[in-house]
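A single protein chain has been omitted; all remaining protein chains appear in their positions.
Now for chain A:
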Amino acid sequence: MTETPKTPRNLVLVGHGMVGQRFLEAFAERGGCGPAGDWHVTVLAEEPRPAYDRVHLTSWFSGTTADELSMWDDEFGVQHGIDLRLGDPAEKIDRAARTVTARSGQVFPYDALVLATGSYPFVPPVPGHDAAGCFVYRTIEDLEAIRAAADNARIGAVVGGGLLGLEAAGALRAMGLDTHVVEFAPRLMALQVDEGGGAVLRDKIQELGVTVHTGAGTQTVETDADGAVRGMVLSNGATVDADLVVFSAGVRPRDQLARECGLPVGERGGIVVDASCRTEDPAVWAIGECALACDGRVYGLVAPGYAMAETAATQITVAEGEFTGADLSTKLKLLGVDVASFGDAQGTTEGSLEVLYANSREGVYKKLVIGTDGALLGGVLVGDTDSYDLLRPLALNGAPLTAPPEQLVLPSSIGAAPGPIALPDEAVVCSCHNVTKGAIRSAVADQGCADVPAVKKCTRAGTGCGSCVKLLGTLVGEELAAQGVEVSRGLCEHFTHTRAEIYEIVRVKGITTFAQLIDEHGRSGTGAEGCEVCKPVVGSVLASLSPALGDAVSGHILDGEQAALQDTNDHFLANLQRNGSYSVVPRIPGGEVTPDGLITIGEIARDFGLYTKITGGQRIDMFGASVDQLPAIWKRLVDAGFESGHAYGKSLRTVKSCVGQTWCRYGVQDSVALAIELELRYRGLRAPHKLKSAVSGCARECAEAQSKDFGIIATSAGWNLYVGGNGGMTPRHADLLLVDADRDALLRTIDRFLMFYVRTADRLERTAPWIERMEGGLDHLRAVIVDDSLGICDELDELMSRHVDSYEDEWRATLEDPDRLSRFVSFVNAPGTPDPTIRFVPEREQIRPADPEAHDTSDASAQTFVAGPSLEVRTLV
């Protein structure tokens, strides 16, 4: 392999799953293919789509698209000359001729053959296992079929209570099915957790409404006259009614191709390979779930598969590197329950000792396995996996613990909180890409990476399963601090405080003006002007707290000194557009509007010559109003019963909804009524950033609630509350906070969530990064606003109730006050004269801004006009 021949050699990769794709990347990185490489690569893939993230397959049910799961980039293929053949699996290998025949009949010669055929789901051969309504859980196509069937199903059963089985159960439950899990072993996730952990896990899963049957096999699948599933009989005699059955009873290596061409396979399957991932035939490699590694195991996890892919890629390019075994640690969240296991979780090492903490009331179970030398060997965590990031590398490192092990399992509220436990440099932080703490430190110290994204790019750490990203953030922060990089937390040059600190100062000291705040607490002393950063922040904090501060501070954001703090949008209660005109968005709660309301909006837009467009938040935006026109437009809207939609403010925008149970044949709750109630409750609440919400009437999620700061999805028993989602530049799905809540619990929790956010978030920090930044994350948030761990819930409730009581429409209040109205003129010395430079041209039967260049020429083109084709002139008195 060390000499480079002149003519390109052929490499055929059979299978394009995650491991196959990782092999291609590793092979390209090592120069095997691409501009400088001397290999031509052909990939024979069975599935109709390129490699995708099978680990996160379940997220497809919660809205992640197949495109988002995809791991393939066409440009990568072109750059490296990779010939990817989808839907054309290999059917025959001729080792003597060194050729592979594909289903299409085409024959591909090879100099090196890499088998990455993965595995297939094992379906127990019980009677009825192939009836209509029986599924497996492996590909996107499987999931599509399950979802289609779930539409007409009421009860679902999952055969297999392992990791994947519980994920499948979670998906069925989320689709509104009554769900059963049937597990042959005496406990759930028997491979990963021990008896105690399994018991806690079982309780937690049952709490979520999934019925668990353990120690029970499936004897038969019962069918009705049409041959469709109607239930199962279990080995313990019990029967389970079900319209849909998902088999998730483990996988088997796909080694058929290898068997047929005479390569040795293991007794229980798996293509036999050595430490370099090579089979008996020196021209053939096997990697991932189809391979039986040299330690005698078939690995069903992605990290070992990746390690094998790297080994094979290195072997083929430079003839070094070995795979001798891998870490089987797992951490996952199942139906909202945290489960993790790492290292020697079952305590099989001779002489090992256990340190155990179990609290069945809280649903927490933690076990550490300690070796005779005091080193951490492994452990099981259920219900609280916060310490996993730290414990796993400690266990892999094998060094004796520097802290008493009980400190590592006790909750921090009991006794001393665990002090910082230093990870050694050799500790592997990212096991997907085998990146050590030392490599991460070096990326910061020697290669100038200043944040987590830079370190990810440089080291690949955190780009696999992503479970180490939190630890990565801590390590990068520590290393930056060690380098003496000071990360200033102050708001701007005028305040050394964060927004949350300013909020507390204003609240505790009862400060009512910006002047008082900057004079007493600013960096530069009395009389400072402030700036575009601190002024709107203080304006927002004063507005949020105004109901609590009482009469001393006006609630209206255009009053007195507060007027000078607002960005232009808040200042004019409208949205500034590129040519200096404004747009106006009336509130349409929940997107529900009467025909008369629509006609009114249409008439106003027509009379003022405005461009109209439906927004993404189920409302109507009217563009092209001049400053002078705003009060007249509002007057017409307010007279017709509309009010400000706060499209201009860092405040609640819209609570989107689907049509819900009232009309929709799938809806299980009245999503429109709830959306309207929420929108009216939280309208006008000033926050660190805009707030968006949505309510979906069933698990089909037509309102896209999981992409909102707070989103609600109806269940047959109540409402599920999700928090911390957003669209935009870095989209994020929201996290599940409440399950099956009733209306009161839902409102109470959202009240607290919003007020806690308003109180503690940074400037322009949306709820998603706020939760991610929070120490303890979602669990901490839940502790504060559900369990009242900080004892502040009464205060948060009181603040929200004052907000709700003191709400007034800002447009109406402006119209009623001549002082406020007086600023809505284009020119202070020529009221009534509109800005002559604001010009429009027609487009698709409406107006659009004329190009700015037209403004500077003295004779604007005949096509430009200063308002719409018709203009109603009205004056306000």
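Here, a contact is a pair of C-beta atoms (placed from the backbone, for glycine too) under 8 Å apart; a residue touches a chain by one contact, two chains touch by 3 or more; residues count from 1.
Operating definition for what follows: contacts and distances are computed from a predicted model.
Novice: Please identify the absent chain by the protein name in its UniProt record; candidates are "Membrane protein YedE/YeeE", "NAD(P)H-dependent nitrite reductase small subunit", "Iron-sulfur cluster assembly scaffold protein" or "histidine kinase".
Specialist: Of the names offered in "Membrane protein YedE/YeeE", "NAD(P)H-dependent nitrite reductase small subunit", "Iron-sulfur cluster assembly scaffold protein" or "histidine kinase", the one UniProt assigns to the missing chain is "NAD(P)H-dependent nitrite reductase small subunit".
Novice: Out of A:V55, A:L86 or A:A528, which touches the unshown chain?
Specialist: Within the whole complex, the residue contacting the unshown chain is A:A528.
Novice: Tell me which residue among A:S119, A:T139 or A:N579 touches the hidden chain in the full complex.
Specialist: Checking each option in A:S119, A:T139 or A:N579, the one touching the absent chain turns out to be A:N579.
Novice: Since one chain isn't shown, list which residues of chain A touch it in the complete complex.
Specialist: Residues of chain A in touch with the missing chain: 493-494, 515, 527-532, 535-536, 561, 563-565, 567-568, 571-572, 576, 578-580, 822-823, 826-830, 833, 835, 837-838, 852-853, 855-856.
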